[in-house]
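Got a structure for you, questions after.
With one protein chain held back, the other chains of the complex are shown just where they sit.
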Amino acid sequence: MIAREVEFEGHLIDSNILPKVLDLILDLDGEFEITEFRIGKRKEDTSYARLIVFGRDENHLDELLKELHKLGARVADAEDAEFAEAPDDRVLPDGFYVTTNNPTFVRLNGEWIEVEDIGMDRVIVVDPEGKRAYCRFLNEIKKGDLVLIGEKGVKIIPPERPRKSTTFEFMGGHVSTERPTPNVIKAIASEIVNLKRNGGKIAVVAGPAVDHTGARDALAGMIRDGYVDVLLSGNALAVHDMEISIFGTSLGMDIRTGRPVPGGNRHHIHTISKIIAAGGIKQAVEKGIVRDGIMYECVRNNVPFILAGSIRDDGPLPEVVTDTMEAKKAMKNALKGVNMVIMLASMLHSIAVGNLLPSVVKTICVDSNPSTVTKLVDRGSHQAIGIVTDVGLFLPELYENIKELEKES
Amino acid sequence: MIAREVEFEGHLIDSNILPKVLDLILDLDGEFEITEFRIGKRKEDTSYARLIVFGRDENHLDELLKELHKLGARVADAEDAEFAEAPDDRVLPDGFYVTTNNPTFVRLNGEWIEVEDIGMDRVIVVDPEGKRAYCRFLNEIKKGDLVLIGEKGVKIIPPERPRKSTTFEFMGGHVSTERPTPNVIKAIASEIVNLKRNGGKIAVVAGPAVDHTGARDALAGMIRDGYVDVLLSGNALAVHDMEISIFGTSLGMDIRTGRPVPGGNRHHIHTISKIIAAGGIKQAVEKGIVRDGIMYECVRNNVPFILAGSIRDDGPLPEVVTDTMEAKKAMKNALKGVNMVIMLASMLHSIAVGNLLPSVVKTICVDSNPSTVTKLVDRGSHQAIGIVTDVGLFLPELYENIKELEKES
Amino acid sequence: MIAREVEFEGHLIDSNILPKVLDLILDLDGEFEITEFRIGKRKEDTSYARLIVFGRDENHLDELLKELHKLGARVADAEDAEFAEAPDDRVLPDGFYVTTNNPTFVRLNGEWIEVEDIGMDRVIVVDPEGKRAYCRFLNEIKKGDLVLIGEKGVKIIPPERPRKSTTFEFMGGHVSTERPTPNVIKAIASEIVNLKRNGGKIAVVAGPAVDHTGARDALAGMIRDGYVDVLLSGNALAVHDMEISIFGTSLGMDIRTGRPVPGGNRHHIHTISKIIAAGGIKQAVEKGIVRDGIMYECVRNNVPFILAGSIRDDGPLPEVVTDTMEAKKAMKNALKGVNMVIMLASMLHSIAVGNLLPSVVKTICVDSNPSTVTKLVDRGSHQAIGIVTDVGLFLPELYENIKELEKES
Partner (left out) sequence: MIAREVEFEGHLIDSNILPKVLDLILDLDGEFEITEFRIGKRKEDTSYARLIVFGRDENHLDELLKELHKLGARVADAEDAEFAEAPDDRVLPDGFYVTTNNPTFVRLNGEWIEVEDIGMDRVIVVDPEGKRAYCRFLNEIKKGDLVLIGEKGVKIIPPERPRKSTTFEFMGGHVSTERPTPNVIKAIASEIVNLKRNGGKIAVVAGPAVDHTGARDALAGMIRDGYVDVLLSGNALAVHDMEISIFGTSLGMDIRTGRPVPGGNRHHIHTISKIIAAGGIKQAVEKGIVRDGIMYECVRNNVPFILAGSIRDDGPLPEVVTDTMEAKKAMKNALKGVNMVIMLASMLHSIAVGNLLPSVVKTICVDSNPSTVTKLVDRGSHQAIGIVTDVGLFLPELYENIKELEKES
């Protein structure tokens, strides 16, 4: 058996890190010996642990350390990070390092550098001269890029349990069903208002159910009132939102009665044709073709939106980014500086956005399907709240609560 | 091949009866020849069809006729119904007739008699002297009862599509998802208010999620305002409702914050013990132990309630009918004269109640699980509406809409 | 009130067409009078109906006729179809006609021409000189194209109930739950074998759950044995399939034990990098990098595959069509001549493919989520069968049954 010493620091116990470390070693048939353990005496104190990890052989130990690394393990005697040249465009050198969504630092010439734009399942390109490190998608790698290899000289800060008494501290990481929904909404409204008062930025990811279920006016109101800094969606949400403005229907269904309208199946194609004829969404708003709703408020209030294409799209609208890799990149850029993401009834876009987010961004996922909500919250940390409910009732209620909180202050 | 002539009358086409008839004959490898067909020229006219059904042999033809019977087929040359004595308690004579949930008539001594208390999957006991016929559960059959056998001399009125422009005409038989929920609620509120103004009776079936999700005050309000004529539920709804009144928690969860309260897991057992000590729910209300909520309003407003026992129950409360067959009978009796049933987040009780209802009673099923709603609506006719939503947001919104309609008038 | 006479022909009753016609008129507040009705006396006979439809005014009547048209209504005195020039690229003339997914004919110079490549929610471009008519996506329309307008001179053949006693006749249009799954699989195996024996073409749409749940070897076997003519999928299915071949894991999970493998989260990125380095999937198979599985069998057996991009993709693989509109077009072309589509655990791709299919193509949808299956079957006709089950058990069982049927013959 061979061994190596690693160390951990932080809220190791109540943020569940040390238990995960020991679990993992047991899961992978390793052994451990704790050589030092200083527990924080009070809740504001951090803890420190040093332990020797034993593996069957070099390979096994290496596997153990790779996994421990993701939980924040640092090799006690820190060395510089290693890297190698990409042999070709979009081809990685052997032993390349894959990122987590946690804040990550690499040691270059004895100095710890934070990796920029961190996100999950990507690689790290380093610039030792410029003392910088970047997180990159595989398809952004160019021949000759210096790609990080191995875990040596790489440090991760795993997510800790929120300390301040917030909704996220209590509900974080959980999916809410069978809870007092009206009161849960009240708590979330208060989180949103506080975040905006403190200068935070909010992204909304929304699916077309927002149009169909009667939540559209509430979302339009939130955009108008400044609660949405960027909108991430697809062709369908925008088409049906403008279809409502032009024809009063969403996918041919009268939005007031829920009944299909005769000839209504033409409306969404007609809407797209009209917007194309106008030159785009912005022009359609300016020309008075679209007079209210989500896209209208985005244009009027200069709220940027990204409409990512999908193979299900009709049309699509001129603003839709039909190339999926370009759409992904645009979404990644739009998410820079965002502190909270609200995901509304949109599995495809929500999972895509979830994959792009660093672990520190708060997320609120609302969907009527418990499986979708579970999937979205699972990949998150304590920073994700899932609510299984009907977005058509949720969003109007949320907006009402936000407006009342504004009045009160 | 042997053949028999049958006839049908009613809205055979737009209520989908004739297509079902022909489908069925094809499904069962029979043949048909239409000998007479008079179609209603306008929508208020009924149609008439007479056709010869061919089967391979006596048995096959008999099977065909048994199934056609359920769609309203009458043998052209009507004969009297046949019956036989039950050989023992709860034992049926050979060839016994099983009921549908549709209005049913039997021909006794040349006269058509309506079967009383009709409901699905039961048998019919006739009293030729008294010129009456009763629908009975198997376990109500006594030795010597005259039990109807065969389909001869039995006539069914299959459900027709509602004519007047109501929510049921449009949404009946469908499960609503991706519809404008706020507007669907408005339409249902209006159905409820109209039905009560016309002297109709409403039963509510409710599960404990009504307590957990924040819908309790709305249901209590609807009882207080006279919109509920009878409440069908179980031990859990009543326990948690009164737990909220006594401790402010539902299954130990603070109803205002959604958080578990320390020691809260004792509350529901404590609540039951207190109610038993008081002598029952009524006494607990009178003694001021229970001061608000669903059970409080039932007692104060003399709204009868039936709490049916289940093997999951803690306690149970003294009013719970622990014998399932007695509970079923009590529920059947309570449903007499009811015109509408509202089913709220309660699969077990809703399916049980659904089985007890004649096809003419309107039902509205609300549940967050689409499978539950589909199951409930499937067994219904055009008279069932299913809504997949969160009862915690649905019911408060429904009650608000009802109150506004009241104000308007 | 104004009126117009329309006529219908076909299996109007048992295929449920006439009831839908009358329903629709009632739903839209129209009136009707049936002037002639000849019902087929036996099941192989067709029926004929002629009726006068009344609307409140010209607009109302027009709406009524637009909807009746989709059910196959022909104006009794047929006129030629009308068309207009597209004013610009991707811009439609007023009153453009939107397609259904049913076989469609247009009348040009007194002659009925079948529309080529019919599919839902598109428009029709006519070539009166060449006596041809084409179904086109909005974004394929060029300035000056002659686009069909109005319903005049357009004839639709709505789907009829399958006559021959097949699985589709019985289960078509339904979602199967609580049925004897092993026997349902047996029936489907027999449909597949028969279709192939008669020279039919089968497309498979598959999601990555095929890899995760243990169904991969069965799908690979079906491709090897010639049961799959084209594979429609995305990046993830192909990546994890080849990850299994190279690393024995699917998304880092050991496919034999279901447990995550240490360092496994690197495997899918590593797989993509290796395939890119090899020059693509075909080359990776030829170079012996990929030695078994779904993609291996596609390459070895010259079965074409289309991998459509999505914003969730990592990499992606070189063969992935990242532009969604190009991917959609490629999928449409690949579906030409296909008689059956098997959809396996893939909501996004299945819905996209479903939108592209004419109503006459048989579809079998398998998913563990009842909502997904319902969505897919709802948009279909009698030609769609939905099965709610676990693809990881379903596909191996299906393949076993297919192999046994082969042995028997």
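Should a chain be cited, it is by its letter among A, B and C, assigned in written order, with residues numbered from 1 in that chain.
To be clear about the criterion, a residue touches a chain if its C-beta (ideal position, glycine included) is under 8 Å from a C-beta of that chain, and two chains touch if they have at least 3 such contacts.
Since this is a predicted model, take the numbers as computed values, not measurements.
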{"item": "In the full complex, displayed partners of the excluded chain", "value": "A, B, C"}
{"item": "Candidates B:Pro316, B:Pro358 or B:Gly386 - the one touching the absent chain", "value": "B:Pro316"}
{"item": "Absent-chain interface as seen on chain A, which is shown", "value": "13-16, 18-19, 22-23, 25-27, 31-34, 37, 39-43, 161, 165, 170, 370-371, 374"}
{"item": "Residues from chain B at the interface with the omitted partner, ascending", "value": "27-28, 63-64, 66-67, 87-88, 90-92, 96, 98, 121, 123, 137-139, 259, 262-263, 265-266, 268-270, 272-273, 276-277, 308-316, 322-328, 331, 347-349, 351-352, 355, 369, 371"}
{"item": "Hidden partner interface residues of chain C, rising order", "value": "170-171, 176-184, 187, 209, 212-214, 250, 253, 255-259, 368, 388-390, 392-394, 396-397"}
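Just so it is clear, only the chains that are shown with their structure count from here on.
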{"item": "Most distant chain from chain C by Cα centroid", "value": "B"}
{"item": "Interface residue overlap between copies chain B and chain C, same or different (over half shared)", "value": "same"}
{"item": "Chain whose Cα centroid lies nearest the overall Cα centroid", "value": "C"}
{"item": "Rounded Å distance between chain A and chain B, as computed from the means of their C-alpha atoms", "value": "45"}
{"item": "Length of the line joining the C-alpha centres of chain B and chain C, rounded to whole Å", "value": "38"}
{"item": "Touching two or more other chains - residues of chain B", "value": "170"}
